[in-house]
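Missing here: one protein chain of the complex. Every other protein chain is in place.
The block that comes next holds chain A.
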Amino acid sequence: MSEPTSYPGPEDDDALAAEYVLGVLGAEERAAVAARAAREAGFAARIAAWEGHLAGLDRHFAEVAPPASVKRALDRRLFADAAPRSGPLSRLLNSLALWRLGTLAAVAALVLVLATDLRRPQELTLVLSLDSADTAYGFVALYRPGAGGVEVVQTGGGAPDDGDLELWVFDAAGAPLSLGVVDGTTPPDPGALGALVDGADVAVTLEPPGGSRGRGPQGPVVATGRVIGL
């Protein structure tokens, strides 16, 4: 297609916007239309209006569940360089710019900051630090009972090539309870958050995508640690 992309009247602009939304234009013309929409708010609005006009056809697109590998690849691509979750903990660690120093330095800073944080003195905070003498993996986690789930920040080791890292806490009887995979995409086992008390043992294992299929960890332990109550 080599027709010009600028048309004189508003009707022509509108037809061009419609053609773009419908998708019938060739590659070059599509690129030209997209570039123009980025420059001209009025033209972008015409395109948005046509998206609305034709949206009634969207129900003809059936839902098809994508394989889990797509989300994993997406997460690696978008978040590989960032702290795995963006919550108070990762913001705190990023603001301290300490997480790159490793688990011990991060925990020391975190304990100091949280212990001297007088804004919410009544709130019990638990810090979990996990690392390993044998692997590069390191994690720091924060849990405030009553304020959502456990937030985990990875301080070393990177993302596994295959599978997910899963966080566990051992209850008073020594039974492992899952706190979910460390990227926060699976929920904790019932009772797991209740087992998070000062001094409890915690561990991270490498499990199949989506976490262990059975009760308790099935893959190798990559880091261990203990809960510190503040």
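Convention: a contact is a pair of C-beta atoms (placed from the backbone, for glycine too) under 8 Å apart; a residue touches a chain by one contact, two chains touch by 3 or more; residues count from 1.
Basically, contacts and distances are computed from a predicted model.
The subunit not displayed here is recorded in UniProt as "Sigma-70 family RNA polymerase sigma factor", chosen from "Isoquinoline 1-oxidoreductase alpha subunit", "Sugar ABC transporter substrate-binding protein", "Monovalent cation/H(+) antiporter subunit G" or "Sigma-70 family RNA polymerase sigma factor".
Interface note for the absent chain: among A:Leu54, A:Ala136 or A:Ala175, the touching residue is A:Leu54. Hidden from this view is one chain, which touches chain A at 1, 3, 11, 14-15, 18-19, 21-27, 30, 34, 48, 50-67, 69-71, 73-74, 77-79, 84-87, 183-185.
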